[in-house]
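Removed: one protein chain of the complex. Kept in place: all other protein chains.
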Amino acid sequence: MALSGLEIYKLLPKTNCRECGFSTCLAFAMQLAKKAVALDKCPFLTEESKKILEELNLPAIKLITIGKNDQRVQIGNENVLFRHEERFYNPPGIGIIINDDLAQTEVLNIIRKIKDLEFERIGQRLKIELLAIRNRSSEENFLKTIDLVVHNTSFALVLMCEEPRRVKKVLELYKDLRPLIYRITPDNFLQFSQLLKGDNVPVVVWSEDLEGISYLTQQLNRNQINELVLEVSNKSPAFALWQLTQIRRLSLKKKERSLGYPVLVLIENQDKDLSLLFTVSYIAKYAGIILLDTFSPEDIFGILTLRQNIYTDPQKPLQIEPKLYSIGSVNTYSPVLVTTNFSLTYYTVLGEVEASRVPSYILSVNTEGMSVLTAWAAEKFTPESIIEAIEKSELKKFVNHNRIIIPGYVAMMSGDLQEKSGWQVIVGPREAAGIPRFLRDL
Amino acid sequence: MIKEYIENWSGEVNTLVIGATPEEGGSRRFSVKIGGERTLPFLFKEALLPFKPVIAYEIWDIEPIDWATALSKYYGDVWGNTLEWADKLIREYKAELLCLKLAGAHPEIGKDLDEIVKLLEGLLKKVDIPLIIIGCGDVQRDNFILPLCSQILKNERCLIGEVNQDNYKTLTAAVLADGHSIIAQSPIDINIAKQLNILISDMGLPLERIVINPTVGALGYGLEYTYSIMERLRLAALNNDRVVASPFICFVGQESWRVKEATTPEKEFSRWGSEWRRGYLWELITAGALLQAGANILVMRHPKAIEKIKEYIDKLYEFKIN
Partner (left out) sequence: MEKFKVTFYPDHKTVEIQKGQSILSAALAAGIYINSNCGGEGICGRCKIILRKGEVFTQPSGRLSWEERKHNYYLACLTTVQSDLEVEVPEESRLSFEKLAVEEIALRFKGFYEKPESIETTQSILDEVFVHSPLATKLYIELPPPNLNDRVSDLERLYREIRKRHEIPIIQTCLTNIRSLGHLLRNSDWKVTVTLGKRDGVVEIVLVEPNNTSLHNYGFAFDIGTTTICGELIDLNNKKILGARAIYNKQTVFGPDVITRIIYGSQADGLEKLHHAVVDGMNEIIQELIQEEKIDLNNVTCVLCAGNPTMIHLLLKIEPTYLRREPYIPVANFIPTIRASETGIKINPRGLLFCLPGVSSYLGGDIVAGVLSCGMYKEEGICLLIDIGTNGEIVLGNRDFLVGCSASAGPAFEGSGVNYGMRASGGAIQKVKILPNADKVEFSTIGNIPARGICGSGYIDILAQMLMTGVIDRSGKIRWEDHPRIKQRELEKEFIIAFKEETNLDSDIVITETDIENLKRAKAAIFAATSVLVKHMNLDLKQIEKVFIAGGFGSYLNIQNAKLIGLLPDLEERRFIFVGNSSLIGASYVLLSHQAMQRAEELAHKITYFELSVDHSYMEEYMAALFFPHTDISRFPNLKGMI
């Protein structure tokens, strides 16, 4: 259980000395509760308090790193069951499976296509981050395919082979790349736990049920094999959802350490569209890695977009795209109302403009999602930002008058804005409710 | 020993029926039941999930000229005639639920009232599956047209909408009198959704006859907001907040076919792949994600996407039987 700010406060010196940079011990405690500040900022903490607080900071789901440097994938370290409670932090790594029984040219062909799977959405680059090489033929082919992939790409790797000796051999060559080893099962775990001892590479653990998984992880922990990823099977998707939910619930709510790892799901050999829908479910519900056997761009584009959506921080305010919106059948004489890009503000204004039945333009200014007064107070809604929006939207092309209407709450800036922008500034009503009357009287 | 973590939810989602059979005073061949969930989506091992989510085909009273070619190639031939359109969906695509949008009633199109009345009367005769009726979106016009529709469809137990905080009174009164259920629309806002349900039920319409439209953002266009609002409303319902224990209707088709990712030709963005598959997937993924958040009715457009999402739901529900 996480401690509240008040409970943490009781463990602090309560001297309000301000060494930590906060004005009171309570303020510091509240930040500690949110994990927004490091414990060592307080120089006067007793050893005992320190121990209690440090323990609380251990993540319930272990953070696992696969790959090296800027190509690495980090998964786990999640705090909640539902994104609205806080946020989902580390998006599931999406990987594509390449079998080692393919011809070299075919592998190269696939690699080339996979490299093309890069999309840009709202300023973020969306791409897959894992390649999984699956051993289906000889050891030699496995090594050759890995070599080919390593030399032609920089993706983080999943190496799929359940034969411990073969894995050991591969690791001798590629351990530095920190690949994810797939996988330990009840059948091979004894050998694996001997072989991987001290290697400190991440490895997937699979068993039929949670009991089995928990047993394996505990055994592996005893051999200092701690970098684990659990696997649940996609055989029955509803059961997979159940297991994913159980693992997340047990690790967060029961602090079940033996299940406190990210989870991998392998999706293959099915109807392509159903596979996609299952992937959708697992992105929504707790998967840490999803391995696919498709690389068609439409599918990957959709999946990556969904992942981006689900892993956005819900605590950031709802924003709409800052631009010029036309409401009703506007013409070049239609009035232009300026507002922020906080969606709530925008929709309120929109509703009232619609209600007025006066065709109008709404110019939404980028205020980083702040409402009129907040944005104004924080200097995000200023003559400068409004002028920028006017220019960017090419407002001049849409109207042949030079009047803009600003919210009554920012009447103060009208003179300044008029001077700097060259537009005639009309001060509108303070409350959106006054818009219909205002527009009709205009 | 690992003991499964079972939540003992104290509430359940209201069960709502669309369509009345002759025995029930209507003329529908069957009725569709939704809601009744006692746990989160697809957690069959935890508690009862009595009814599968359903898909409603979206049809219009006028030809939807701006619908994508990816759709028209399946059934564009019948778009000019609403009755034939409905008929084709039922015969060829096995539609079990229709959602008729009275787009033509909008003042800008200005379809005659008589025509709308005639259409509804014709539809009642021609089509024997349950119906959802949606207005044109113009508040004043809807306030005028929809109560009339409600009257024509009296006793057929339709789902009629939509109402929001400012115009709920007229339609609520009509729906209450004619035995239908209502769609309460709120702008991706948990509080407004709640407030609207309270205002409607304060007028005497039982909470059991309200379906919430939480307002859908398509994949890449605010989907996550809808997702979380639905998840939160559903959690509240399962924690016995009766006010929000309403099933959800999600207008997936309308939203996903509007975005550029669904329709932009491949030649403009070669990396995005073929627009045929892309549009289809955009609707499919939006639908799939909303199912995870607890959607009960998905209003969709692409026949193949509808077929596939049904198959997906069936696949998940296999687990229930086992």
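Here are a few things to note about the model shown:
A and B are the chain letters, set down in written order, and residue numbers restart from 1 in every chain.
Here, contacts are C-beta pairs under 8 Å (C-beta built on N, C-alpha and C of every residue); 3 or more make two chains touch, one makes a residue touch a chain.
Here the structure is a predicted model, which means the values were calculated and not measured.
The chain that is not displayed touches the following shown chains in the complete assembly: A, B.
Here the missing chain is touched by one residue of A:Gly5, A:Pro59, A:Pro186 or A:Pro359, and it is A:Gly5. Here the missing chain is touched by one residue of B:Asp189, B:Glu231 or B:Glu261, and it is B:Asp189. Take subunit A: the residues that touch the chain left off the picture are 4-7, 9, 16, 23-24, 26-27, 30, 315, 317, 344, 373-374, 376-379, 408, 411-413, 427, 429-431, 433-434, 436-437, 441.
Although one chain is hidden here, its contacts on subunit B can still be listed: residues 165, 189-192, 194-195, 198-199, 202, 241, 243.
Please note the rule applied: only the chains that are shown with their structure count from here on.
Per-chain CA centroids place subunit A at a distance of 29 Å from subunit B.
Note for the complex: subunit B touches subunit A at residues 1-2, 4-5, 40, 42-45, 108, 139, 166, 187-189, 219-220, 222-225, 227-228, 231-232, 235, 261, 271-274, 277-278, 281-282, 284-285, 288-289, 291-293, 308-309, 311-312, 315-320, 322.
Contacts from subunit A toward subunit B in the complex involve residues 82-84, 116-119, 121, 210-211, 214, 236-239, 241-242, 245-246, 249-250, 253-254, 256, 258-259, 271, 273-274, 276-278, 280-281, 284-285, 296-299, 301-303, 305-306, 308-310, 312, 314, 318, 329, 343-344, 347, 351, 354-355.
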